[in-house]
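Omission of a single protein chain aside, the complex is shown with its protein chains in their original locations.
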Amino acid sequence: MKRVGVFLCWCGSNIAGTVDVGRVAEKVRLLPGVVYVEENKYTCSEPGQASIMKAIKEHDLERVVVASCSPRLHEPTFRRTLEAAGMNPYHLEMANIREHCSWVHTDREEATAKAFDIVRMAVAKALRNEALQPGRISIEKKALVLGGGIAGIQAALDIADAGHQVILVEREPTIGGRMAQLDKTFPTLDCSSCILTPKMVDCAKHPNITLYTYSELEKVEGYIGNFNVTIRKKARGVDEALCTGCGLCQTKCPVKVDSEFDVGVGKRKAIYTPFPQAVPNKPVIDKENCRYHKTGKCRICERVCEAKAIRFDQEDTIIEEKVGAIVVATGFDLFDLETYGEYGYGLYPDVISSLQFERLINASGPTEGKIRRPSDQEVPRSVAFVLCVGSRDDQKGVSYCSRACCMYSVKHATQYREKVKDGRAFVFYMDIRTPGKAYEEFYRRSSVDYGVEYIRGRPSKIYQKGKKLVVRAEDTLLGRPVEVEVDMVVLAPAMVPKHDAAKMAQTLGVSYDGYGFLNEAHPKLRPVETNTAGIYLAGACQGPKDIPDTVAQAGAAAAKVAALFSQDELTTEPMVARVDEALCSGCLWCKPVCPYKAIEAKTITERVAGRTVTREVASVNVGLCQGCGACTVACRDGAMNLAGFTNDQVLAEVDDLLADLRPACGV
Amino acid sequence: MQPRKSGGFENMAESASRPEEARPAETRPAEEPGAGWEPVIVGFLCNWCSYAGADSAGTARMVHPPNVRVIRVPCSGRVNPRFILRAFQRGADGVLVSGCHPGDCHYSTGNYYARRRLVLLKRYLEYLGIDPRRFRTHWVSASEGQKFADIVREMTAEIKALGPGPKAKLGELV
Partner (left out) sequence: MPRKPMLDIERMRSAEEALRREARRLLADGVVSVFLGHEEGWDGLAVPSFATSPEDAEKLVWNPLVAPHLAKYLLDRLAGDEKVGIVVNGCGSLALERILKDRRFPRERLYIVGIPCTGILDPARVADLPPERRREVLETGRAEAGLFLDRCSWCDVPNAVVSDILVGEPVAEEPTVHEYPRAARLEAMSLEERFEHFKDLYERCIRCFACRNVCPACSCRECCLDQWEPLWLGRATSVPEQQMFHFIRAFDVAGRCIRCGECERVCPMGLPLMDFNDKLLKDIAELFGVERPHVPTDVEPLGRFDPQDPDFEEGAE
């Protein structure tokens, strides 16, 4: 039996004032395994700890029980004490006789009896404590950033500046994301492209960043520090090394289709770059619309290209990379506005979305910044901005608030009033949410200085009347219905996760909520980590947010990655699950209950009765296991056990506690 | 080897008033129920929420009965139903299992599995003839010290009225 030393703390009078510590000491002395008992006034103090260290040496102690406050307070402290004395720190058990005893009970007899019970359970557990070593796993100091919007760009730059290699994968032909589609940003109204493009260029030029655009993540295997990722670089149809970005091919291409970047209010060619400041500034051939790919005729771009860079038969390339961390920054889509049939989106050409309005108002957009009605290209003399389309709607939309729409609608209304001096801007709102710095002031200015008219009420119907659109709503502040005739309506759709967010989450092995937003590890304290170690979140893929919050989150994710990469090896939690392979039947019912996907099947070979057999057993990745123990309960024959809280230990605590109980009926 | 006491507190008033005669080795509840008999309740508390909740009851000095003996587990998902029956089998008069509120599990899903098992177990133990009031399951968060204290108070009173646990009717273990 292991030699246990028990150190009872008075904690001044916090414990000793209620618990008869000496009495407890007397009884503890009689417990099996206990070879040394000591009382201290303040065990956590320097002299107290020194006393423990001295006793360990002088009495050859193999296990230590400290009966004092909650282990949640001082377990790390006393573990360090044991380590300093040359003992494995996991040979410590604590008995909580303060928070759970002396502080909450008043009867001295009862408190003393309970304190003894608590200590005896700790002794029973300590006798079965094993020496635990933290695991170590290697770390590949290269990060993968998924998504080249402002979140991905910022995260990539921060990680690269910290001295680590970054691979930035973007599905579109260019990085820039949503911010590249915007005209001006609230509340300062600075030009979005002007602040974004320098960062885009930095990304392209940074020696530590490798850019894969027009590329998608296909597969992720492995775990923190050791991810194996497979990236599909789609065929652009253009040799990037030769292309000079002159743009002649785009000018000459005879095919015009709706531009995705312009959200349908502008056109592009079949060979195109989404916008002039694209990074990389190399075009892409849209195979579905390219005349040559469809009919075998044309090839004008090939003829005019002086660099001879056109490659119609280019194939996708598969790239395999090993990375240590992944930052997910895949952004958002907008709520499908056709759900609100009563608003006429898709039916009336002058009912547009806020993103389409951004493209109209953008100086480098399809109308060169002039606000024009899609139907007749006239300047609208009145515009209605409708908020919360899709958001805050339990019936037809999503329940949450989309966070950024109030501000950008205020911005749109302000910009409209700037450009069309005699125009009227109406904002139909439920609430105006302006939580950020200078946001409220911006909103005030829109009303006071720019004369934007705010109507508190959710429109019930929008319909065409001649050349006008009628917005019918209730003005809830006045308490009466209103009908407003306008030339154009701009709807603010809820920000929703990307259409394939769930599939991406499954590829990565991260969890997502009912809406499809990726789950952070803890809603308050761990906003950029996920429950999958080594995978971090930044930006709107985690939840709707504006640019300042996105950039902050991207920096936070980068800091987490930098912290991870600051070590050569990752020390992992020692109180992890482990498999007794001799017992394990390979049923793998443990696997589905693990929140961290830390359990896999493993094939082992054994010699049994003169022959070699192979069979499958469960295997725990100690780098991923966080020690919850759910697998140990799924395991029926106890092959799976949890270090620090083994089946043996818990049963010993129960058995020892109740050992002296006489059945009350006197049998 | 004689265990030693560190010095420095012999002058405390308590040590002077310690009675000299040895008390019996076990300070267990009296053998006959009713003669000041106190139930013993085994509590499995998850480290991150419920154990911390019990701690916060302590920090706030919320007085409650001393009948619960806490066994710390990392997660309510670690609580094997066998532990619960073992406690009853060995003589516990009541068993309490408490974890984080669903959705708040430190390990994200442990308490969801615990919930399924515990809901099934509650019905099953009652089916086996164990009074359901003896087995209580709760969600107590780290800040719910009051809730913990209330649970202990209620449970102790209820089980005290019920009398000794199922072991009394089953006979000796060996």
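A and B label the chains in the order they appear, each numbered from 1.
In this text, contacts are C-beta pairs under 8 Å (C-beta built on N, C-alpha and C of every residue); 3 or more make two chains touch, one makes a residue touch a chain.
Just so it is clear, the model here is predicted, and its values are computed rather than measured.
Although one chain is not drawn, the whole complex shows that of A:C44, A:A204, A:C298 or A:C587 it is A:C587 that touches it. Within the whole complex, the absent chain has one touching residue among A:E83, A:D475, A:E616 or A:D660, and that is A:E616. Even with one chain removed from view, chain B keeps its contact list with that chain: residues 81-82, 85-86, 89, 101-103, 109, 112-113, 115-124, 126-131, 137-139, 166-167, 169-174. On the side of chain A, touch with the chain left out of the figure occurs at residues 582-589, 592-593, 608-609, 611, 613, 615-616, 634, 636-639, 647-648, 651-652.
Going forward, only the chains that are shown with their structure count from here on.
Chain A and chain B, compared by their mean Cα positions, are separated by 37 Å. Those residues of chain B that touch chain A in the complex are listed here as 1, 3-6, 8-9, 12, 14-15, 18, 22-23, 25-29, 31-33, 37-38, 40, 42, 47, 51-52, 54-55, 57-59, 61-66, 69-75, 77-81, 83, 86-87, 90-92, 106-110, 113, 117, 149, 163-164, 167-169, 171-172.
Looking at the complex, you find that chain A touches chain B at residues 10, 16, 20, 22-23, 25-27, 29-30, 35-41, 51, 59, 70-72, 96, 98-101, 103-107, 109-114, 116-118, 121, 511, 519, 521, 531, 575, 593, 595-596, 626-630, 632-634, 642, 644-645, 647, 650-651, 653-655, 657-667.
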